[in-house]
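Removed: one protein chain of the complex. Kept in place: all other protein chains.
What follows is subunit A.
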Amino acid sequence: MSIAIVQFGGSNCDLDVLHVLRDVVGVDAELVWYKEEDLDRFDGIVIPGGFSYGDYLRAGAIAARTPIMNSVRKQVEAGKPVIGICNGFQVLTESGLLDGALTTNNYPKFRCEPTYLRVETTETPFTTGFKKGEVLNVPIAHMEGNFYADEPTLARLEQNDQVTFRYVDEKGRVTDEANPNGSQENIAGIVSTQKNVLGMMPHPERASEDILGSADGLKIFKSMAEYISGR
């Protein structure tokens, strides 16, 4: 099994993801520069966080239109699991692989802090290791994380069980105070219609070892690896 970690100019969580996959989960992972055109040899893909292209134009907009994203699309169509974290989520919405858009936080400030997430569905390749309703402690670090989708899209996301994580308080309650960026319905992460693409603003790679204060994010990568093994 090998997982690709896509690097754009300005990606900066690539090495953290590499460390977690290789040293904590214990799977083969490789950094792949965005000029690479062939991702066929990989079984899964992570688009890490950072500030690809300096967030020029809109966060994720330029990276979403690079040729490597055509290869990512091809792997998605082949059913391989893909995770976009933070800027990676922005890249996935900008490329149309996920619904909606990530706009400026309702309080327009870069927020870097722990958040609590509730697992809304275990029917995805990334959440099989959790219990539904489980509350995770995973940090955010972003200024454009305010999830927006029009009403029909939002209804479809809810109906198809595509909302994967929601911002909640410590006890798992969806409240305005627990929503760090104004996201509709406190949405922190969604999957694609086929469920094999996950986008999330919080950083599970920053919460994958106890020494970091939380290892709650680890199961996302472990679930992904198990899903790949089972394919």
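Heads up, the rule we're going with is that contacts are C-beta pairs under 8 Å (C-beta built on N, C-alpha and C of every residue); 3 or more make two chains touch, one makes a residue touch a chain; residues count from 1.
The criterion applied here is as follows: contacts and distances are computed from a predicted model.
UniProt names the one chain left off this complex as which of "Amino acid ABC transporter permease", "Halocyanin domain-containing protein", "Phosphoribosylformylglycinamidine synthase subunit PurS" or "Cytochrome c oxidase subunit II"?
Going by UniProt, the chain not displayed is called "Phosphoribosylformylglycinamidine synthase subunit PurS".
So which of A:58, A:73 or A:111 would be touching the chain we can't see?
Missing-chain contact among the listed residues: A:58.
Which residue among A:105, A:124, A:164 or A:186 touches the omitted chain?
Spelled out, the listed residue whose C-beta touches the missing chain is A:105.
Can you list where subunit A touches the absent chain?
These residues touch the chain not displayed: 57-58, 61, 65, 94, 100-101, 103-108, 146, 148-150, 182.
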